[in-house]
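Here you go, one structure.
The complex appears here without one of its protein chains, the remainder shown in place.
Chain nomenclature is as follows: A, B and C, assigned in order of appearance, with residue numbering initiated at 1 for each chain independently.
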Amino acid sequence: MRIVVQEAPFDMGAEANAFAAGDDAANGAIVTFTGVVRDLATGDLDVMEIEHYPGMTERALTKIATEAQSRWSLGDVLVIHRHGRLAPGDRIMMVATASPHRKDAFEAAEYLMDYLKSRAPFWKKEITNAGADWVAAKDEDEDALSRW
Amino acid sequence: MRIVVQEAPFDMGAEANAFAAGDDAANGAIVTFTGVVRDLATGDLDVMEIEHYPGMTERALTKIATEAQSRWSLGDVLVIHRHGRLAPGDRIMMVATASPHRKDAFEAAEYLMDYLKSRAPFWKKEITNAGADWVAAKDEDEDALSRW
Amino acid sequence: MDVLYFAWVRERIGLPKEKVETQAATVSDLVAELSAREDRYAAAFADLSALRVALDQELSDFDAPLSGVREVAFFPPMTGG
Partner (left out) sequence: MDVLYFAWVRERIGLPKEKVETQAATVSDLVAELSAREDRYAAAFADLSALRVALDQELSDFDAPLSGVREVAFFPPMTGG
């Protein structure tokens, strides 16, 4: 398991390759999810600022990843999440899962994402010419947890 | 949409980065699935040989990807599938999806995988010291189609 | 008409592709015609439930008519991914 919380950008492709390189050929299925800063519908997002809770963040991510490993047959799990100032198009975070079964790899990645959205202490703020707004949590993200 | 059928190895990380680079920041969610040649339980797989049906393969993959694009809100779709001789640990194939919504990106990638398993004309043969065996299609792979 | 064979169908029949002159109306008729030729065809086509067929590179079935078809392919269930 590798949990990374950092301000610096990360290279999604290099991380995916490094993750897969650790594989022992027992895990035929590798899934990655990468989150990218979306521009607003109005197209005027200047900066996305991501605040987090140092200490709790790592604990929460580790707990979520450990739970995923106990629920599915996983060879390895990777979680990377950035904080600080990001621009549209920047990668915010990624998760990766390796498993002998594609269903497990997919489900575990979705589980990680669902919990990461609503149970890891990150808060997003969108900054435009018009001002700054904290992103509101979505009911659908909270609801997504009920399926697990 | 990019559909690639090739004998040569591909660089999963480079492909993932190239796929994401084409993104216009409207698609916040990128999912990749990569299939790796698994060793056998007995640990003695020497070579996996993948036969395909040139011409039909590209048609079938294009049809599957086009159907995925019509079902989900996707920015782009990538499918790469190798044929020829592969060794344990080699990457066989990958799919990638980009979408404004993580649910769409995940579902479309799972759909691509399910159809690719049972509806694209590839056949795997496992070669060990003891001989060569064509991999039998699994009922569970055929059954997986019924959910779509 | 081009007839193609893949995977163990190809191995059992012993060739990947051949030209077949036929008046067969359906895929089943063609299968019967080929099976009557030689044992290796009869062996390959013994269990049709273990086979798939594509007509002009589109998956089809054994009842399908062959009129206008230029390429027929026989193969086992696919195992991609």
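Some points to look at:
Assume a residue touches a chain if its C-beta (ideal position, glycine included) is under 8 Å from a C-beta of that chain, and two chains touch if they have at least 3 such contacts.
Predicted, not measured: the structure shown is a model, and the values here were computed from it.
Although it is not drawn here, the omitted chain touches the following shown chains in the complete assembly: A.
Touching the chain that is not shown, out of A:Trp72, A:Phe106 or A:Phe122: A:Phe122 (per the contact rule at the top).
Remark: the residues of chain A touching the chain excluded from display are 35, 50-53, 55-56, 59-60, 81, 92-93, 113, 116-125, 134-137, 142.
Just so we're on the same page, only the chains that are shown with their structure count from here on.
Relative to the centroid of all protein Cα atoms, the closest per-chain Cα centroid is that of B. Work out the mean CA point of chain A and of chain C, and you get 48 Å between them.
As a whole-number value, the distance joining the C-alpha centres of chain A and chain B reads 23 Å.
Residue positions of chain B touching 2 or more other chains: 35, 113.
In chain C, the residues that reach two or more other chains under the touch definition are 81.
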